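First the structure, which I've put down as structure tokens, then a few questions once you've had a look.
The complex appears here without one of its protein chains, the remainder shown in place.
The block that comes next holds subunit A.
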Amino acid sequence: MAVMLQGVVATAALSSSAAFDSKGAQLPTVKFLLERKGGFLVDRSDRRLAVFASNARAQGVVATAALSSSAAFDSKGAQLPTVKFLLERKGGFLVDRSDRRLAVFASNARARSASRLVTNAVAAKTDKSTASAASKIGGHEILLFEALREGLEEEMDRDPRVCVMGEDVGHYGGSYKATKGLAKKYGDLRVLDTPIAENSFTGMAVGAAMTGLRPIVEGMNMGFLLLAFNQISNNCGMLHYTSGGQFKIPIVIRGPGGVGRQLGAEHSQRLESYFQSIPGIQMVACSTPYNAKGLMKAAIRSENPVILFEHVLLYNLKEKIPDEEYVLSLEEAEMVRPGEHITILTYSRMRYHVMQAAKTLVNKGYDPEVIDIRSLKPFDLYTIGNSVKKTHRVLIVEECMRTGGIGASLTAAINENFHDYLDAPIACLSSQDVPTPYAGTLEEWTVVQPAQIVTAVEQLCQ
């Protein structure tokens, strides 16, 4: 466990930025060595509670002598952020309220493999040096779809009310194998194959949730969930409210979306833009095996209906994730790469395009701060705001279409809240307002490419 804490540095380096809460009070930074107590690690950074949690319940403080200052920088010499560990005993297990450390680790792995990330390739094999560094730490390598399944399986073990329903999720294991083996383990009733009627099995899940189960609905492709819009909007999002709080709907709706590789227009939908307006639901997008598992678990445990957006091309990403159990916060963004010059906000697959562009930008002398917003509804305006206050320039890179996308809402939200801190208008790179063409070359050019990101940053930073 101790070896996992690479990257812990003194606060002084970052006290000017991330260490303040919304009232301007400085958040304490504590160095922790997490003790393995036969429990598991719950990883959440919840700023609202950060202050009181650290004051009231900080425990297990042992300076990690093993951590040298060299460990606090990544291979490019960029300083790793301060890691704040705020432990709270909650219901018998340790809740780690900061995911900086692991974000750092993930960004390490990403940075190294970014060089091999070609726009069309998705599964990036971690190189040997990363693997050997990781092996010192513990944890296990896993593909993203396996991470989803691991999260799902852990939650199904933990709570017998959790069940899965969708097309071909049972013995077939799901079209992207996210539920492989689960039907065998839990039975046909808990991993339910449904006939082809999205509106109806989503409705079925709503009814089951109102009666006490915690269903997870899998859309074979997010685009098909357009057929379930009625149930999602009129019932899923509303019934908790219109019933006066009598019935709750702790449902998770998940599935692959985004532009794949020549899947055609109907299978390349970005549904987050259509769903973002529905009151009563939460939306999150995963991008790495680490956050996929963590968000899956958090979504299942949430009492609200949550839509978890996965991406078709990211299922085979490989990463090392902790052996211990952990849950991420649904409302938190992830700091992928801290920087000074510009804030780049992105999520899902575009994160990788951004990181590839970041490599080029660093070579050109820029220092971009990359944030994977993860939480699409609501936005983590705390993390985003702090970043804007530091860099004063924002570039949003998304896969949604220009009109009415997540980027459009995010632009409005940032303008409204942080207008005074901006030195330049917010730039938003999105897909064009066209259905995704089938031809590979055309498809490639509807998706934002690293070269465009580099150009946009250069323009913004003039």
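Basically, contacts are C-beta pairs under 8 Å (C-beta built on N, C-alpha and C of every residue); 3 or more make two chains touch, one makes a residue touch a chain; residues count from 1.
As a convention for this text, contacts and distances are computed from a predicted model.
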Next item on the list: Pick, from "Phospholipid/glycerol acyltransferase domain-containing protein", "3-methyl-2-oxobutanoate dehydrogenase (2-methylpropanoyl-transferring)", "Mitochondrial import receptor subunit TOM40-1" or "Golgi apparatus membrane protein TVP23 homolog", the protein name that UniProt gives for the chain of this complex that is not shown.
Entry: "3-methyl-2-oxobutanoate dehydrogenase (2-methylpropanoyl-transferring)"
Check: Out of A:Val169, A:Met210, A:Val312 or A:Leu345, which touches the unshown chain?
Finding: A:Met210
Check: Which of these touches the unseen chain: A:Gly139, A:Gly170, A:Gly294 or A:Pro338?
Finding: A:Gly170
Margin query: Using the touch definition from the top, which of A:Glu218, A:Glu310, A:Glu331 or A:Glu443 touches the missing chain?
Written below: A:Glu331
Next item on the list: Since one chain isn't shown, list which residues of subunit A touch it in the complete complex.
Entry: 163, 170-171, 188-190, 192-195, 197, 199-213, 215, 230-231, 234-235, 238-248, 279-280, 282, 302-304, 331, 378, 381
